[in-house]
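Down below is the structure, laid out as structure tokens.
The complex is shown incomplete by one protein chain, all other protein chains being positioned as in the whole.
Entry: subunit A
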Amino acid sequence: MSALRILVPVKRVIDYAVKPRVNKAQTAVETAGVKHSMNPFDELSVEEAVRIREKKSYPGGVEDILAFSCGPPKAQDILRTAMAMGADRGIHVEVSEKDEVEPLGVAKLLKAVVEKEKSNLVVLGKQSIDDDSGQTGQILAGLLGWGQATQASKVTFEGDKVLVEKEVDGGTDVVRAKLPMIITTDLRLNEPRYASLPNIMKAKKKKIEKVSVQDLGVDVTKRLKTLKVIEPPPRQGGGKVEDVDGMIKKLKELGSI
């Protein structure tokens, strides 16, 4: 049984607590000067990879945890965070802020990295909280022809097989797969750790390899063109009522009950 070589893709996104604003030209969401963080689902991926190593839950052990990010120069900060949480090294595919790569393109880049680095487990977030597509893991599994377990809430190992409990509509499903495979994380998978100061310092010495889209020989031409981005129509709060009777009366007026 060979050791695990885990790949964890992470994305730099606008912090989850920030309310996004659409720019004046209605072409995109304003990102300049806005707080960015690691996509919350990706924190869960890094945490899970580190836990598999720490808890020795896979009998073959963990040989390598590689954090990957495709994004602007500042995506390196996110890779540092992943390394401070316990990833061994990072790989950064640098693209400019305005050339964000679509899920299909990212998956193609990841496929190239998987093949180069001989990864046998890729743990991704189930979706990024900016684009909300929820596709990259599944596309990567399709490109590689590997098994996939999406929206994982529990990952356990049975010899060389992986048991994954998945969140589905109405409850949970359990699937069993052989490595290599793709797992995407649901919020309930784990509770990500905070990186300690010593670990943040140590992470500065870990290596980030910079590669370009061309280095990986991948075509990431966009298939979708964003024509317009607008704010959703605002909801008008209807004001407050004094008591329960007032609430019932208003709901009746609105035809809800």
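Simple rule for what comes next: a residue touches a chain if its C-beta (ideal position, glycine included) is under 8 Å from a C-beta of that chain, and two chains touch if they have at least 3 such contacts; residues count from 1.
Just so we're on the same page, contacts and distances are computed from a predicted model.
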{"item": "Protein that the absent chain corresponds to, by UniProt name, given \"Light-independent protochlorophyllide reductase subunit N\", \"Probable electron transfer flavoprotein subunit alpha\", \"Trafficking protein particle complex subunit\" or \"tRNA methyltransferase 10 homolog C\"", "value": "\"Probable electron transfer flavoprotein subunit alpha\""}
{"item": "Full-complex contact with the absent chain, from A:K55, A:K98, A:K205 or A:K228", "value": "A:K228"}
{"item": "Hidden partner interface residues of subunit A, rising order", "value": "14, 16, 19-20, 22, 29, 102-104, 107, 126-127, 129-143, 145-151, 153, 163, 166-178, 181, 186-188, 222-232, 235, 237-241, 243-248, 250-251, 254, 256-257"}
